[in-house]
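Note that this is a trimmed complex: some chains were dropped, and none of the rest were shifted.
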């Protein structure tokens, strides 16, 4: 039996799936159950509102929303839930993600979005941020996070050992 | 008896009212009935959806939406109606309106927003654009628009006549 | 016999035709007759003025103007007609369309341009915006717009059904 998802990932378009995998790989490794939905703040506004409104009662604790262009998806989630919403600006247009970054992070007062790095790096960081939030009440995720940090440190140490300039 | 409004103006915050007056002055001059509502895409998402959904049946033909920061208001309107939506990015944050401009204009495919100039000039231009759209089927507005253009021309001619460099 | 065009599309250069097709596909689907002209605000200023001035009397209701670099084409149209003019900034230079966006949207007061997304997405959104404007007085287009929105919703629903994460 599959666990109930704790993290809900929503992306604006099926074409964003490549980027998303960098985040889902992290969640899988941390053993955090998640679901992935394609939802557009603009093409499916009711679905967006409904998803955000129903998330908490279905057991979701954190929502990750990734979108490009005038990226309103994270804001639309945040407007409809008091769960923490993590926004990932995607670099889909010719502006390199400056449009999606400003559309995601510059939320007016009252409704925050926790914005991370533009693009695939952001998807990975969003997953880690979700893990950090969940770790506040989950010892197993907390330990995994510490281990993950140690591995990153070791990878850098190893990279240095290969060197001899 | 007041006419039923043809243009619905929505702004994200009561503090944007100063800017709005530059637009409503135009609508009044053109004899276009309008209504003004304060609606936040983020703080009042249901109200936003409801307003946009009900606008056409209440006789509204064009929606003008002005907001600052990550300005999703025009997009939220457009997502919920097939009426033409005019977006006015306001320069409310420290970025001079670059954030609201990109959040308003860079709509992903399928849901357009007709974006005009940042700020109070944009409010005025939004009112004129609304008039142009309505004029397609309203001879009186069409004539007012022509007259307005003539007046602008005359004002420039007069300004030149005062000169003698 | 061909219908008289209702939408006039003007582009600054023949090399922009690839982008334009994303818009004309929409107009064809909606049964909106259109014409496509290559007009440069700078290389053919008389043609630009003449086109805009004559558009209304030839039955055009909406003009769509797409151009790159210091994109003055939409502004040159708007200066010479009171028809609604939709501007599509194209990402032709090394600045990713920031130049054409600001040249198109930041119109000074008095002469609005309804600016949409940069690039091919903008061409598609311009066609939809033109349809929305025409739909105010055309029941058939109005129904097509509603159907188009339903199809977009369905496409997203279908994309989700394929998933099982």
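We just call them A, B and C in the order they show up, numbering each chain from 1.
As a convention for this text, contacts are C-beta pairs under 8 Å (C-beta built on N, C-alpha and C of every residue); 3 or more make two chains touch, one makes a residue touch a chain.
Bear in mind that the values here come from a model prediction, so they are computed numbers and not experimental data.
Student: In total, how many copies belong to the whole complex of which 3 are placed?
Tutor: Whole-complex copy count, per this file: 8.
Operating definition for what follows: only the chains that are shown with their structure count from here on.
Student: I'd like to verify one number: the distance from the centre of chain A to the centre of chain B, where each centre is the average of its C-alpha atoms, in whole angstrom.
Tutor: 34
Student: Distance-wise, how many Å sit between the C-alpha centres of chain B and chain C, to the nearest whole number?
Tutor: 19
Student: Counting only residues that touch at least 2 other chains, which ones in chain C make the list?
Tutor: Correct list: 117-118, 121, 149, 152.
Student: What residues of chain C sit close enough to touch chain A in their complex?
Tutor: 91, 96-98, 117-119, 121, 149, 152-153, 156-157, 159-160, 163, 165
Student: What residues on chain B touch chain C, complex-wise?
Tutor: Those residues of chain B that touch chain C are 61, 82-84, 86, 101, 105-118, 121, 124-126, 128-129, 132-133, 135-137, 142, 145-146, 148-149, 152.
Student: Using the touch rule from the top, collect the residues of chain B that touch chain A in their complex.
Tutor: 12-13, 40-43, 45-46, 49, 67-70, 72, 75-76, 78-80, 92-93, 95, 98-100, 102-108, 110-111
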